[in-house]
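What follows is part of the complex, with its chains left where they were.
Naming follows writing order (A and B), and every chain is counted from residue 1.
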Amino acid sequence: MEFKASQIAELLQGEVVGDENTVVSGVSKIEEGQPQTIAFLANPKYEHYIYETKASIVLVNNTFEPSDKISATLIKVEDAYQAVASLLQMYDEMRPKPRGIEEPSFISKSAKLGEKIYIGAFAYIGSNVSIGNNVSIYPQVYIGDNVKIADNVTIYPGVKVYRDCKLGENVVIHAGSVIGADGFGFAPSNHKDYKKVPQIGNVVLEDNVEIGANTCIDRATMGSTIIRHGVKLDNLIQVAHNSEIGSNTVMAAQTGVAGSTKIGKDCMFGGQVGISGHLSVADGVKLAAQTGVASSIRKENEILQGTPAFNISDFRKSYVHFRKLHILANKIDELEKELKNLKS
Amino acid sequence: MEFKASQIAELLQGEVVGDENTVVSGVSKIEEGQPQTIAFLANPKYEHYIYETKASIVLVNNTFEPSDKISATLIKVEDAYQAVASLLQMYDEMRPKPRGIEEPSFISKSAKLGEKIYIGAFAYIGSNVSIGNNVSIYPQVYIGDNVKIADNVTIYPGVKVYRDCKLGENVVIHAGSVIGADGFGFAPSNHKDYKKVPQIGNVVLEDNVEIGANTCIDRATMGSTIIRHGVKLDNLIQVAHNSEIGSNTVMAAQTGVAGSTKIGKDCMFGGQVGISGHLSVADGVKLAAQTGVASSIRKENEILQGTPAFNISDFRKSYVHFRKLHILANKIDELEKELKNLKS
């Protein structure tokens, strides 16, 4: 499929600088730009590429003023990064989506299926499952008994959703993630061994939640582990039983949240962050990658680093000195010697 | 199904305070207590909820003395937390368990199947597999050739068990875990590339082991990677080839144990702990979350923190000063100046 610069400009409410009839059929990165593709320039750091790119069209910010000749046709928009997101969206939506029920699949007779759904081969749909409209369930997915799936949900191959869990509208779950496995609950017995505490709760994913690949969200002991509206979790994340993640919070890969912890809304956590159990974290808190949180964070919008975590600018001040700690230690030895000399 | 307070008290060997005929049909958390449910109070921190909960029955410790009016019927037991675990167990056991063999599934003719088993749809059972009685194998599970599975084992959807591995009685493995993939063994060759060292050993999970979701336990190069009796591993844990985890040791999520390391019994590791290869860790050792162990730990029951790890109270003493290290550094500068003044 081909598009003219003028058509794209109209879609993005932008302005063409150059040949309105330039035609593209794909998308590329500016540093690898190919003829007949559209690229974009949002980060000024990459500006030098625009003078040599072979892309036929480049999306730029309204504010962009070239400092040299450019062979590509430009489309000026208010926000090039947002525009490219819209463009990728359109491109992605043109991709044909699977529909219908592939065989063999296993669908319980008591399951209720919405309209315009896709159920891939080797998918398993348990008893009393309810599936909304426009839902895509890819091959080899497992949906346990009594699970409720709202409209427009996409579940990629091999996801496992245990019994009783609830998925809100527009939820996306990537391959291999496990929703609703037993929380890690064991009561010590007399003989140093452990007795399992059955986990009879569930997991609730509210609307617009997106979950990456091979992430685990455990069911609550009682009640629900809750992932609020708009939360985005990356790959290989652990959310333990009875936790709650506030709306629009985003977490990078390999982060772990221990049991019964309540994370606020609009938080941003880097990768490999760990948060202990039974804590609360205020709204808007940011955590640097690999940070370890061992006590509740009460102050909204604070940024922290370190294990255990404290204010990031304090951490950085401390770390500057940690890096040359042997020099500090030598200075102290020197001072002790000098003082001894003075006294004698 | 409904139960009277008197019936529950009898089961738990407790005493009813209030109406013996109060009826419940479910379980709830005390802070979210609903009518016709039973809740519990074990942690005194939550006592205030008991005066306002809508739960019809609350389990409490014998020692509990209310300081205000309570509308719920109480059942006094010796240990409310243990009692609720027993109650959840009973509740859980009432849930109907799947039985029989669903189609389509793939079961090698040479496999031996026990009695009262469940094999879910799309499960794969390889050659010479032996499966005990009362075993549940959920949909989309893969059991490789020659695997031995003892009685009462539960394997949740999508678990993969490679050839030759052995699972003891009562083993539970949650969705997506991989037992017996190749250990990470590569010998450097002359040309800076690596030659694979085939991994011909296996994994042995002894009785009463429980493994969380998406956890990986690699097969030994030769011999066995061994998870001893009663070990409990959380989600997303890595156990490398030829390791051994001692009995009743518990590890929280995202912890990693490198190759040929031997962990003692009765250890407790927090989340995201890492342990290097070829080490040994004494019995009863506890590691704080995110701790990194780079050398063997010889002292039983020691508690450690930090990367590299050392005694936790020493770590805490050091960290107090790390948090204000720039103040220490300033003091040293100040001392140097003063000393210079004194000498001049």
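Here, a contact is a pair of C-beta atoms (placed from the backbone, for glycine too) under 8 Å apart; a residue touches a chain by one contact, two chains touch by 3 or more.
Please read these numbers as outputs of a predicted model, since none were measured by experiment.
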Homo-oligomer size of the whole complex, from 2 visible chains: 3
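The definition used in the following text is that only the chains that are shown with their structure count from here on.
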Approximate Å spacing (C-alpha centroids) for the pair chain A, chain B: 25
In the complex with chain A, residue positions of chain B that touch it: 27-29, 32, 81-82, 84-85, 88-89, 91-92, 102, 104, 120-122, 138-140, 156-158, 172, 174-176, 208, 210, 212-214, 230, 232, 234-236, 247-248, 250, 252-254, 266, 270-272, 289-290, 319, 322-326, 328-329, 332, 335-336, 339, 342-343
Chain B partner contacts - residues on chain A that touch it in the complex: 104, 106, 122, 124, 140, 142, 144, 158, 160, 162, 176, 178, 181-182, 184, 186-187, 192-200, 214, 216, 218, 221-223, 236, 238, 240, 254, 256, 258, 272, 274, 276, 290, 292, 294, 307-308, 310, 314, 317-318, 320-322, 325, 328, 331-332, 335, 338-339, 342
